[in-house]
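A protein chain is absent from this complex, but the other protein chains hold their places.
So, chain A:
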Amino acid sequence: MTEANIQTGARRELIAFRIGEQEFCVDIMAVREIRGWTPATPLPRTPGYMKGVINLRGAVLPIIDLSGRFGLGVTEPNARHVIMVVHIRDRTIGLLVDAVSDILQLTDDQVQPTPDVAADEVKAFVKGIFAIDGRMISLIALDRILPTEPEAEAA
């Protein structure tokens, strides 16, 4: 559906955030809230980018370190880091990022295809890129963020 929107010139709002020197963005409609980092309870036998789970008003919220997920290095979170609570498919997930930088209004025809030069890991999660004021912002495909779960799905 999102792919289809890109073809049209529909306006959309995006939230941009930083991981290291890079800027990324996600559709604002997927973002439930943004909150500061709170220490997470680690989960056993999970990939390094799974920071564990936190208590979000009584719900158990898994936290994914986007930097680790993109292969940009594992984050050692501190109080200045930010968790974006997003809704992906039927799940609510926290994304650990360095900082939220902007709210953008763009039309889909401003999206350009991802250049081939980008690192493979990043490319796997990026749907396209925007160029605004000389900044390059990558649009993230949220549904690819969740870890694949062959075991859980089979069971």
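We take it that a contact is a pair of C-beta atoms (placed from the backbone, for glycine too) under 8 Å apart; a residue touches a chain by one contact, two chains touch by 3 or more; residues count from 1.
Throughout what follows, contacts and distances are computed from a predicted model.
Colleague: One chain is missing here; what is its name in UniProt, given the choices "Heterodisulfide reductase subunit A", "Cationic peptide transport system ATP-binding protein", "NADH-quinone oxidoreductase subunit H" or "Chemotaxis protein CheA"?
Modeller: "Chemotaxis protein CheA"
Colleague: Among A:Ile54, A:Met84 or A:Val126, single out the residue that touches the unshown chain.
Modeller: Residue touching the chain left out of view: A:Ile54.
Colleague: Can you list where chain A touches the absent chain?
Modeller: 39-46, 52-55, 57-62, 91-93, 147, 149, 151-152, 155
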